[in-house]
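Heads up, this is only part of the complex; the chains shown haven't been moved.
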C-alpha cells in the first residue's frame, strides 16, 4: 500500500530458468495445468523475441515511468522487468534509452502492461519486449510506486523472483517455488508430444490416438452421412 | 441444435476454387457486391499466408477443441477448416500438433474465430491460418459440438462446402452455388482494374476516369480557392 | 458544416519537413511537450514505413471514399493524405488503385482513421500507409464531404498544411506555424539523447543521471533490503 523498493529477492536456479525457456510458453503453460498465462493482448515487439528470466516487478502509475528507472537499479544480470499498472494505459513508458540501459546492465527483457516507443530501434537491438501497445506517448516522472512487490500484469499475478517465459505465443509466469517441477513436467510433455507428432505426421488422427470417437458417442454427438 | 457430424458435403469445382484464390479477397468480395467478408479482426498468422478451399465447418464450445479433431477426420484434400464459437473467446484452440495433422491429411488451411498457439512453429511450416488472436491458453476436450452445419465465423455465415478465400486482406466466403459466377465476375473485374491501373499510373485521376466532378457538384460540394 | 473543397493551402518549408522526418515521431512528440500524437491504434501497413509531409485533409462519411478521389486532385508532390471520419469505421476505403494514383502524383503517404485493402500490393509498392485496420470491405461513392478543413484523425486535430510525421511508433501532427521551432527543439533533444545514450551504454543509471534518488525520497518511497 505504501510505496517501497525491495532490493534483494530470491530467484530460481539459472539452469531451471534456461530449461523453461527452451520449453516455451505453450508447453510451460500446459505443464502448469493451464495457469499463469498473461492475456493475449501482450505481444512481442518483433517476431523472434524470446526470453526467460527472473521477474523484477514494478508497480507504476499510468503515464509515469519513474519506477522503471528505480527497478533497473536493483536488477541483476538475466532478470526480466515486469511492469504492472494501477489502471489501463497505452502510454509509451519505455524507449530506446531505457533499452540501452537495460542491455548495459544485462537485463534480459521487458514485459509491460502499457506501451513502448522507439519500436524500430529496440527491435534492431534485439532487446526482447512484450507490451500492450506501441505508442510514442511520452510520460512524466512524478508519482511514487513500488519495486519487487506482487503485481498484476495483463491479468496474471507476478511475484518478485517468479520465472517469466516469453515467446511468439505470449508470456507465462512460473511461481519460483514450482519452477523446477514445471521444468521437469514441461520436458516430459515435450517428449510425449514428439511421439504424438510423429504419429500425426504419418497420417494417424487425434480422434484415434486420444480415443475421441467414444467420447463423442458418450456426449451424444451423432454422425449423419449427408447434408 | 443437437450436436451432429455430417460426413459428406458437396464442394465447388476445384478449378473454380483455384480461380477464386488467384483473384484474392478484395476482388472476390467486390465481385459479390461487397458481401461475404469476415470481420477485419481475422488476421493471417504470417504475412504471406494465402488459401482457397472448401469449408468444413466446426461449431465449438469456447475453450474446447474436441470438435476440431472430429472435423479433421471428415476433411478431404484441399479443404479449409472454419471454426465458429457459441460465444467470444481467444483461447488457443489450435496448435502445432493439429497443424501437423492437417498437413498430413492435405488440409489447406484454418480459419478460426478464436486463438491459436505455437504460432512460430505453424508459421515456419507455412500452414495458412487466420485467427482472432494468438494465445497459448490451453483448452479442454469435454463438450459436444457439430461439424458441417452452418456456422457464423467472424460475422460471416459459412455453410459447409462454401469456398473460403484468405489472404493479407482477410477472409471472404463464397456460397458454393455462386462460386463459378463469382469467379467469372472477379476475372472481369481484374481486367477492368488492369486498364484503370495503367491510366492512373500515367497520372490520370479517378476524378476524371469515373466522372466524380459532376457527382460532387450534384452533391453540393463547393470548391474554394484558399483557406 | 457545408461540404467544401479548398484548393490551395499553405505548407511548411520543405527543409523543415525533412528535418522533422529525420527526428521521427517519438522525438518530435516530446519536442512538442508531448502533444499532437495520434492514438496508438494507428499502425503502419509495413514495418519500414516512414513519412513526413504536409497534410491534405479529408473529412469522409464512413464507408464512402468519394472525397479521397477529390483530395488527390488538389495534392502537391510530397503531401500526405489525412482522412478523418464522422463516426467509427474499419471499412477499406483505400486500395492498390488509389495507391498507384497517389504514387503517380507524387503523394508521399496516407494516414486514415479507417481501413485499407490490397495490403500486400501496397506494401510491395512501399507506399507508406498508417491505418486503423486492414479490411477488404468495399465502399461506395455516394455522400459529400470536405477537403482541407480541420479534421480529427485518431484523436488528433489536423489542420490543412500541418506537418505529418509517421514511423513505426505511430503518427504525430506538427502545427504548420510551429514546424520550424519543433524541428530545432527535436534536434537539440537528439543531441542530448546522444550524450545520455553513451552514458547509459557505459552502465551509468538513469537514477543517477537524472537525480531520481532524491526524487524517490521526496515522494516517500522507502527502500527495504529483503522481501
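Just so it is clear, A, B and C label the chains in written order, and each chain counts residues from 1 on its own.
In the analysis below, a residue touches a chain if its C-beta (ideal position, glycine included) is under 8 Å from a C-beta of that chain, and two chains touch if they have at least 3 such contacts.
Just so you know, these numbers come straight off a predicted model, no measurement behind them.
Summary of assembly composition: all chains derive from one sequence, 3 are present in place, and the complete complex in the structure file consists of 6 copies.
Please note the rule applied: only the chains that are shown with their structure count from here on.
Put simply, chain A has to spin 120° for its C-alpha atoms to lie on chain B, with the angle rounded to a multiple of 5. Between chain A and chain C, two chains of identical sequence, the interface residue sets overlap only in part, with shared numbers making up under half of the total. Distance between chain A and chain C, defined via averaged C-alpha coordinates, is recorded as 31 Å. With touch defined as above, chain B holds no residue shared between interfaces to two or more other chains. Of all residues in chain B, those touching chain A in their complex are 2-10, 66, 69-70, 72-73, 90, 92, 95-98, 100-101, 103-105, 115, 117-120, 123, 133-138, 141, 143-146, 148, 160-161. Within the complex formed with chain B, the chain A residues making contact are 25-26, 29-30, 34, 37, 40, 43, 47, 167-170, 172, 193, 196-197, 200-203, 205-207, 210, 212, 215-216, 219-227.
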